[in-house]
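Heads up, the thing below is written out as structure tokens.
Only a single protein chain was left out; the remaining protein chains are all shown in position.
Order as written gives the chain letters A, B and C; numbering starts at 1 within each chain.
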Amino acid sequence: MGNTFGRIFRLTTFGESHGAAVGGVIDGCPAGLHINISAIEQMLAQRRPSKDFETSRSEPDKVRFLSGIMDGATLGTPIAFVLENQDYNSEDYEHLKDIFRPSHADYTYQAKYGFRDHRGGGRSSARETVARVVAGTIAMQFLEKQGISIDACVTQIGNIKTLDTQTIDFQVSDNSPLRCPDKDTEEQMMAIIAKTKSQGDSLGGVIACVISGCVAGLGEPVFDKLSADLAKAMMGIPSAKGFEIGEGFASAAMTGSTYADVFNNDFSTKTNHSGGIQGGISNGMDIRFSVAFHPVVTTSKPIECVDGKGVSHIIEAKGRHDICHVPRTVPIVQSMAALVIADNFLLQKTQN
Amino acid sequence: MGNTFGRIFRLTTFGESHGAAVGGVIDGCPAGLHINISAIEQMLAQRRPSKDFETSRSEPDKVRFLSGIMDGATLGTPIAFVLENQDYNSEDYEHLKDIFRPSHADYTYQAKYGFRDHRGGGRSSARETVARVVAGTIAMQFLEKQGISIDACVTQIGNIKTLDTQTIDFQVSDNSPLRCPDKDTEEQMMAIIAKTKSQGDSLGGVIACVISGCVAGLGEPVFDKLSADLAKAMMGIPSAKGFEIGEGFASAAMTGSTYADVFNNDFSTKTNHSGGIQGGISNGMDIRFSVAFHPVVTTSKPIECVDGKGVSHIIEAKGRHDICHVPRTVPIVQSMAALVIADNFLLQKTQN
Amino acid sequence: MGNTFGRIFRLTTFGESHGAAVGGVIDGCPAGLHINISAIEQMLAQRRPSKDFETSRSEPDKVRFLSGIMDGATLGTPIAFVLENQDYNSEDYEHLKDIFRPSHADYTYQAKYGFRDHRGGGRSSARETVARVVAGTIAMQFLEKQGISIDACVTQIGNIKTLDTQTIDFQVSDNSPLRCPDKDTEEQMMAIIAKTKSQGDSLGGVIACVISGCVAGLGEPVFDKLSADLAKAMMGIPSAKGFEIGEGFASAAMTGSTYADVFNNDFSTKTNHSGGIQGGISNGMDIRFSVAFHPVVTTSKPIECVDGKGVSHIIEAKGRHDICHVPRTVPIVQSMAALVIADNFLLQKTQN
Partner (left out) sequence: MGNTFGRIFRLTTFGESHGAAVGGVIDGCPAGLHINISAIEQMLAQRRPSKDFETSRSEPDKVRFLSGIMDGATLGTPIAFVLENQDYNSEDYEHLKDIFRPSHADYTYQAKYGFRDHRGGGRSSARETVARVVAGTIAMQFLEKQGISIDACVTQIGNIKTLDTQTIDFQVSDNSPLRCPDKDTEEQMMAIIAKTKSQGDSLGGVIACVISGCVAGLGEPVFDKLSADLAKAMMGIPSAKGFEIGEGFASAAMTGSTYADVFNNDFSTKTNHSGGIQGGISNGMDIRFSVAFHPVVTTSKPIECVDGKGVSHIIEAKGRHDICHVPRTVPIVQSMAALVIADNFLLQKTQN
């Protein structure tokens, strides 16, 4: 019912924003994989808000593994893990008990379940994504052994974009507080964030992801194309509104003869308009895609809401919120990509 | 393994381009639904190439139902249907037996399976989508009874775009050979198609889809968001390279305060930047999304290919191909959308 | 919705007893498997009624493959196949339109769907199992390449049982019209069948199955134990009422010290009380299980039925029926076992 991802390498997550804990269960991770806990902690740190441009809740994000690992290696059995929730103030949300905030999941959860956890967004909170990062980092560790790496960075915040998205220097972005691969653009992004912060507003953005070293042959034909799996994974991240792969929307304006990725004699291609996937199946080139995120709707500005009877109320925000959540979404994009590739990698083993 | 779509309303398709037949099996369609065969035939006709700007193979697309229907109504048991392949010339493809065409699925299928049907693209051919249209039209008939309708049109061909995608007149597009909702734009599209045809090249484009009358509460939280399901469905259509919902990529440049869809007192919203889905769950407003398609890569121009040893060959196209396949992709977009909504509609019945 | 079996090697079947056709779609069968059509026809012949002790409908059972096979080998894409229904007389069932026969699926299908195909049992007819045999034989051909074979025979008809079920001679049973592995028992079975035929009644029985050459390590822990998968497969065969593996029900009366299968030094075991599965996972020994089938309820005797209002009617049987359907159920047991093992074999490839 929506809380499990994958067919072979499967992640089930659980937890509400202000419940006891969030966590997950990974099933199908092969036995004998040595888990690098500090790499997981590093990825979790990247998901945590920066003091400068985010004012979100700060959780220690301490992972406790309950099963599936012995002597540091996976057993092949389910890997369960839990992160206790600590730094939350449910009282901040008491006044929202019967309130639907615009463009949040308040009204839709109520419509779906007839009942909802109003505290901090409940299950719809991005707090849940912490479990994806734990599982995704384990998937990345599995993929590393296969020579596959997954990098991502921020290519747009508000209306500020990096000019070149073809030759991304991830060493730059990995060391940038905004995960921006270009120093000049980063400066402009910092400026617009500062301005937006002073206005009490928020910003969206775009994240680009590159999967390198991926063998040809991953992805299933027809409905479960690798591009379709990636699209689903990305559009399942909170606030995602758009996905494109290779040339994406720009390909609509190309002609067939310019779009064609002509082969080299080693079956690599001279161009990569396709973004590493042809007919839904990886061709061994870099898999390149981008995801657009809308700005967080809760800002420090008062906001017009309705209550359960439809009566309007102006609500002053009390909870914490991000000025721009896009930089800290980078590890989530990487994690979901890793889950997709690990799952398809294992699935492909059944066919050859 | 990639040939089944949906959890409750499930479609499995089969068939190669130049095999005996294509078809599908629908499982989970509720009993007692009266099937309108002529509506199916009408949708299939929309998927067939136009003489003017497409030179594709022309199949009669006669559907034969083998099971699951008695006295014109569904039995609740699997609905199997077959469309025999007739108008194909496998000889046209004999010279491609050991050839990988650029940006086709030739190389990737070979990498995946070690063996492939080289005739007309085999399973990777868009011929397969005929089965999606049959099943999707049945899903649309089921949804109609629930008051839900699904419309789609072409908003871009090459670099020609309709100016306004917010107020689409589907009566215009339904009667347009290009499925374009605006007469002026259609004229420009016709001109660019004519020019491209004369150059022996091809064009991509964008399709917009609107789902109206959809009840609030559809879609599952976290991984199976309704937006994620739609993204997967759309990116599984041949040549799809991008998906966006609501404001999509444009939302990245908005601020949180302008992005918010403020409620009316009846829980409808004053704006619909979200595109009818919030927190992954439908909110009762129109669900609006767009899909970008790259141009068909096979054109009448000679094309540089490689053989199984990596040696380059210039190949003259012999098979048929589309100048612009986007108009005939409209019923496929509608069909996949219908499968997603029918599936989520039935799934939601388990939770209330 | 119940018409698909398996996770990797997946079969979806369709078709009503008196509809146009029955058939299926296999997804996930690896590419490059050469299909032996005559072996499929041979298995189908074993499923057909014998003139001597069965009076069932006789279909030619001619399989037509529609996809997934080229030049005699599988492509890795869905393998669809169809068997047209020919020898049926729907008129024989006209008088049953509003009648519920006891211990048939008439009432339960009506309760489930509110609507049913009353002709020959519709979807609940054992006619559907023909598709399982086609798919199961393909699975057997895949398993043969892995050194795995699946044999089955009849060990009980009515109250006549073979004395020894530990050392079955399948060469005898394969040549027996009753699929009985013991000539003396066969004779007694023939006698009881003749007597039952003269009384216009019918008989049930038990089938034993042995899977040899199965590698250790198949089956998943906890819910998807190999024994659980086999149980589900067998209990999904029409008229199955019991399943036991290894010592089965007799193991309840053993002590722990006598039940233990002590190892030889090559990890084979001195006894095989477990039936080749320990902790839900194959141990490399023969997998041995039995399935009990109730007698066919439609006989040539008049039968007390009710109509849709609950009023009783005595109905004279007009359709054809089996005196004892157990011998022709043998290939169905083998087929379902093959589907289970092929699926688990492929699944295990993801974990090592």
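Just so we're on the same page, contacts are C-beta pairs under 8 Å (C-beta built on N, C-alpha and C of every residue); 3 or more make two chains touch, one makes a residue touch a chain.
Predicted, not measured: the structure shown is a model, and the values here were computed from it.
Within the whole complex, the absent chain has one touching residue among A:Val22, A:Val63, A:Cys305 or A:Val340, and that is A:Val22.
Although one chain is hidden here, its contacts on chain C can still be listed: residues 1-5, 13, 100, 102-105, 107-109, 111-114, 123-124, 128, 156-159, 196, 199, 201-206, 216-225, 227-236, 238, 240-249, 251-257, 259-267, 269, 273-275, 277-284, 292-299, 301, 303-306, 310-312, 347-348, 350-352. Contact residues of chain A toward the unshown chain are 1-4, 8, 10, 12-16, 19-23, 25, 27-28, 31-32, 64-68, 70, 73, 75-80, 82, 112-117, 122-123. For chain B, the residues touching the absent chain in the complete assembly are 7-8, 28, 30-31, 76-77, 221, 346-347, 349-352.
The rule is simple: only the chains that are shown with their structure count from here on.
Averaged C-alpha coordinates give centres for chain A and chain B that are 26 Å from one another. The mean-CA centres of chain A and chain C are about 46 angstrom from one another, to the nearest whole unit.
Among the residues of chain A, those in touch with two or more other chains are 221, 347, 350-352.
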